[in-house]
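With one protein chain held back, the other chains of the complex are shown just where they sit.
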């Protein structure tokens, strides 16, 4: 299985984080701890700041206060985070395989794209324009993006949205494999996530 | 067939040559397009397992 | 690193040439501006020949300003820009790649279309050659300014209209030396020095654009 991911073991330790959207403070001096091989689930109603927290960990949003430390990772090293969110970064006029090849090259991955497509259940659709894919299929293509360039940290924002039951099963399997390979997952979700692996939970009431 | 095209022969020849090449390109492109589209269509029809009227 | 750089350029060009994109309409716009002017000035060939350098440069100037919004807009809206922050390529190089694509899709076809305008505006071959040279030297600067304007306004929802207005004042030197490089009027022939200054401005702008635009893009999503 060439898609096996040999990952560096990282752990997250964030202290005193506080974030806001506009003037509304979403959360204040929040502490997060997560070890390699474990998953941290962010629970909370919509608008509770789950996405903002994920984008903060991703580095897109600067925290109002507090500090994020990824131990086991030198800051100058190659990028180590994958973000899987609502915007699937898929262009309608680009073929499925072309999209995946682009993301493998852009993220410096080396895994085989066709096999990644098969793994997420889009096997025969490589030469199809991505515009023809359904919402569920587009998210599967986005999942494949995570497989072609293995990285230790996965930030998942509502991973099971727009997916049918065996889509959920696929997400569970991929998460389990990622944890087994020593990866770290932080997932924001209000639906139950079925996956094998140690996980802790944190609730954002916002 | 050396016929005399008069003093402005170069413009006449340029006109006919230009039109000939553009028309040839047009015909070439349309046949190429038709051939590649029907090849892709027959490919897809096998994949979808139904043969439509050609 | 190089693979990622090439991947961005190939993908953007492929997307631009597919249906559903209006990349080549800029060339049409450029030619149309050149064609419209004689309707206003009149078909007097001598007058047209004198004004031809200015007409060609104003057409190129406006065409490149209009194309600015598309540099980052699509990638910002579908989340690609967000994901590229953690690509192997630093954002500065991503912007450089997009700058190159922007130049290839807007300025390069413009330069190829210049002879069409030259015939319509009764330009002599010498003037045409100097125009092409000055466009080759000047358009990278316009593209660089465009990229900076695009980076700054990409997070604005209605940013598409603001960018040209922001960038236009900074592009005036390019216009001045661009036209100057073709025909420097009655005085001594300054086209040579105008050409050098034009090239200098373009180089400087292309050098600072990746850093300025990357900063703007990174801050944009905050």
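When the chains are written out, they are named A, B and C in that same order, and each has its own residue count from 1.
Note that in this section a contact is a pair of C-beta atoms (placed from the backbone, for glycine too) under 8 Å apart; a residue touches a chain by one contact, two chains touch by 3 or more.
Note that in this section contacts and distances are computed from a predicted model.
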Taking the list "Phosphoribosylformylglycinamidine synthase subunit PurS", "Ribose ABC transport system, permease protein RbsC (TC 3.A.1.2.1)", "Probable glycine dehydrogenase (decarboxylating) subunit 2" or "Heme exporter protein C", the UniProt entry for the undisplayed chain gives the protein name "Heme exporter protein C"
Shown chains in contact with the undisplayed one are A, B, C
Contact with the hidden chain, among A:32, A:133 or A:193, goes to A:133
Residue positions on subunit A contacting the omitted chain are 92-93, 121-125, 128-129, 131-134, 136-137, 164
Missing-chain contacts on subunit B, rising order, are 1, 3-9, 11-12, 14-16, 18-19, 22-23, 26-27, 30-31, 33-34, 37-38, 40-41, 44-45, 47-48, 52-54
Subunit C positions in touch with the non-displayed chain are 19-22, 24-25, 28, 31-32, 35, 38-39, 42-45, 119-120, 122
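By our rule, only the chains that are shown with their structure count from here on.
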Ranking chain pairs by contacts puts first A-C
Per the C-alpha centroid definition, the whole-Å distance linking subunit A and subunit B comes out as 50
Residue ranges of subunit A touching at least 2 other chains are none
Multi-partner residues in subunit C (2 or more other chains touched) are none
In the complex, the residues of subunit A that touch subunit C are 58-62, 78-79, 81-83, 85-94, 98, 101-103, 105-108, 145
Subunit C contacts subunit A in the complex at 1, 3-4, 6-8, 11, 14-15, 18-21, 74, 77-80, 82-89, 221-222
